[in-house]
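Here the complex is missing one protein chain, while the rest keep their positions.
Showing chain A:
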Amino acid sequence: MPVSDISFLAIDLELTSLDVTTSQITSAGWVSGRAGDIDLDSAYYQVVKTSSSLEQSPVIHGLTADTVAQGCHVSDVLDALMPFAGTHIWVFHNARLDTGVLDKALRENGRSLDNIVVLDTLKYAVYQLEKQHQVLPPNSATLTVCRQRLGLPLAPAHNALDDALATLQLWFAQYYTYNGGTKNVTIDDFLSIHVAKCKKMGKKS
């Protein structure tokens, strides 16, 4: 299937820490699109009620204990997200952390997902940068810097929905910048360079 016919869902999770083993989801946002066309009606944002300490989260994401206490249970977010598993390729900027936490949350809530295709815009950026640089310049692959490089406007960072939207814009900009004019690019081309991966998540069956 050519990439231009595939639906993508960019997801961003805001977490209590950067440690997969202890981190919890404080909010989630996503938005879907296809062939450069982002459907603003699909935008989703939800604050999650978490038991563990918020640590640095209030500082970075602006989520305070009060807001988090009014949030929903993480299983509600998972329920909303799971229908996109078979239909969309999931896009993250730095997938490792977010999919790790997602995997843990699915397991803890007794859910599982097979054959999710996960695409990482950070990996794609690094792949392109490595063509030009032996050693990558510091901070050359953050979401903001990657967007700047492709001429996208500044976007407010560290809100789950805004980061998801920014990630999806980045993906489309990357796709068209590096593959523009070429027909028949498929997702296999991204699997082969390890920018996309098939994943199983959640409890082992």
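One rule holds in what follows: a residue touches a chain if its C-beta (ideal position, glycine included) is under 8 Å from a C-beta of that chain, and two chains touch if they have at least 3 such contacts; residues count from 1.
Here is the rule we go by: contacts and distances are computed from a predicted model.
Hidden from the displayed complex is a chain whose UniProt protein name, among "Cyclic nucleotide-binding protein", "DNA modification/repair radical SAM protein", "ABC transporter" or "Isoquinoline 1-oxidoreductase", is "Cyclic nucleotide-binding protein". Considering the whole complex, the residue from A:72, A:126 or A:155 that touches the absent chain is A:155.
From the options A:84, A:124, A:172 or A:190, the residue with contact to the unseen chain in the full assembly is A:172. Contact between chain A and the unshown chain involves residues 4, 29, 31, 33, 35-45, 151-153, 155-156, 159, 161-162, 165-166, 169, 172-173, 176-177, 180-181.
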